[in-house]
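What you see is the complex with one protein chain gone and the rest in place.
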Amino acid sequence: MQSIIKVNNLCKDYTFFEKEEGLRGSLRSLFTRQMQSRRAVDDFSFTIDNHDIVGLIGPNGAGKTTLIKMLTGIVKPTSGGAVVLGYDPAHAGNEYKRRFALVMGQKSQLWWDLPAGETFRLNQAIYQIEEGSFLKNVHWLTELFEVVPFLKVPVRQLSLGERMKMEIIASLLHDPSVLFLDEPTIGLDAIAQRQIRDLLRQVNREKKVTILLTSHYMKDIHSLCERVIVIRQGRKIYDGQLERLLEQYKESVNIHLRFNQPTQWSPTFSAQPLEMDAYHAVYQVPKSETQRFLHSALTACDLADMRVEEKELDELVETIYSMEGETE
Amino acid sequence: MKQYWQVLKVVLTSRISRQMMYRFSFWTAAFVDGSLFLIQLLTFNAIFSQVESIGGWQRGHMAIFVGTFTILDAFYMGTYFFGVLNLPEFIRNGQLDLYLVKPVNPLFLISTESMDLGSIILSIPGIGMVMWGAAQLQLPLNPLWILGYIGMLLLMYVLMYCLMVLMRIPAFWLVKLTVFSNLENAMVEFSYRVPGVMFKGVWKFILYILLPYGLMATLPTQILAGESRWTAWLLAGGVLAGFWYLMDRLWHQGLRQYNSASS
Partner (left out) sequence: MNTVKKVGGIAAITWKGLLIYRADAWLNIVFAGARVILTFLLWSAVFSAKDRIGDYTLPMMITYAVFSTQLAQLQHKDDHAWQLASEVRAGTFSKYLVHPFSITGHFFGLWLGAWTHQLLLSLVTILVWALAFWRYMVIPVNADLVWLLILVPLGGVFMMAFNHAVSLASLKFTEITGLLIFKSNLVEFFSGALIPLQLLPDWFERVLRITPFYYVIYYPVNFLLGAENQPPLRACLVLAGWTLVFVLAARYWLRSAHRFYEGVGI
């Protein structure tokens, strides 16, 4: 596969000023100000192959959006560089802009007071899309996204989910080779989130669009991306298969036990009791000890039921974010 | 070029349908423009009915002057005014991001996407006033003079655009800048009321070259009244070229500085 996004040692610094709290602080800041600099992206390198869907995950303020803004040429890097589709985003012109699309969950390109169709027409003019291909794309995408009935409804009267679908359609009309998605499912309900995920998968498959996606919803990442890049405090801490990353952190499981009669049982090895009453107990057990624990529980107790539960995806990610050092 | 015409066409039709959608606002727009014109006229009349002539200008000149500014006002309000007005807010809240990734000049898109062609109707009473003034002065108008007047008006229309954008570009550095819009309001208000011929010495230099609002309606009036020839064109061309260059330079400098609001 050919790499179409190559990022080399990208860095971005932001400067800002500090303000003391309270009215006195505000008054003082009229005269003097303490300027600070913060590194939002630090020595970041990776490549993405054609037609891939890659997830970029990290806690709030980790630098995900800044990275996407540098790859789309919105902000210029402080040092380092990137090549996307053969262009340097920091200096590329309209030719490059015609080849990618950006969807930001928190910013809308749709005209608020008009039906989304009007924005589609504006994009047709901006991207110089031929009428035939424009109509074909509008037809295909609106059918796929099931929004045909809403094409004539002003954007302000659409639900958040419908609006986001329209955003994505507007950004796909010019057949971009790369799609940057920054939190596309933010604020959406579970059904709308799932629909958007399914649609993106289909678009990636049928239109061969390379997708770089950031999301706080691990379900988005899990169902769309085989590969993830984890960013924390501007630095890359993991780049590889999502499953492999998750495996690394699945070091313990929760085991639920239900007893037929009141039971007070204490396992002899390193299992942490999480909940406990006469008829019910939950233990956190190291993965390597699972078998020994189950065996000992079966022998020692009169069990009505037992269940082994792996950690939730979000819980795992929380652990990954809070770990120190690199994960590779 | 074709791309820009097509964008303009779509924006125009969309804007018209938007205005139809908010019927209340559609009708108030007419009142807004009409009331503004009436107020300017009343104010101007209240001031200048007190004296017969100012700086060598007669009533006829004054009528052409006010009419010219009204035409200019109608055209810039009808085209780029509301779009450029959004610029600082877009810089501040990061909405500019979405314009920067489009393969079209972002400034062009922002400037045109809030067009409000209804305001152009206001140019009709403006034209009426210019004609009345010309008749008062008994100007021997010929097509070449009229063409010259329109040409100068066009230059001033573009100059006004440069000034409007320039007043908003500091948003890249300052974030909040009511000072520039206040200054602009004051300058526009007075260029409706104070003919450039009133300015002398250092004031003339400031209001013709540094903050050239003094030129806006004065130069076209002088061209129509046949009181100025190549010097007016030289002045207008030079000032416009300078401000266009400045706008372009600062805009690009601003973009380099642009960090965009987080997410």
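Lettered A and B in written order, each chain numbered from 1.
Simple rule for what comes next: a contact is a pair of C-beta atoms (placed from the backbone, for glycine too) under 8 Å apart; a residue touches a chain by one contact, two chains touch by 3 or more.
Computed from a prediction, not measured in an experiment: that's the story for all the values here.
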Hidden partner chain, touching residue among B:L100, B:V158 or B:L183: B:L183
Touching the absent chain when the full complex is considered, from B:I39, B:I124 or B:I150: B:I39
Sites on subunit B contacted by the missing partner chain, in the whole complex: 22, 24-25, 27-29, 31-32, 35-36, 39, 42-43, 46-48, 50-55, 174-179, 182-183, 186-187, 189-190, 193-194, 198-199, 203
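Note that in this section only the chains that are shown with their structure count from here on.
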Length of the line joining the C-alpha centres of subunit A and subunit B, rounded to whole Å: 46
Parts of subunit A lying in touch with subunit B, wherever the complex brings them together: 14, 61, 65-66, 69, 72-76, 93-95, 97-98, 100-102, 104, 106-109, 111, 113-114, 118, 121-122, 124-128, 154, 182-183
Residues of subunit B that touch subunit A when the two form their complex: 2-3, 6-7, 9-11, 14, 17-18, 21-22, 94-95, 97-98, 100-104, 109, 113, 256, 258-260, 262-263
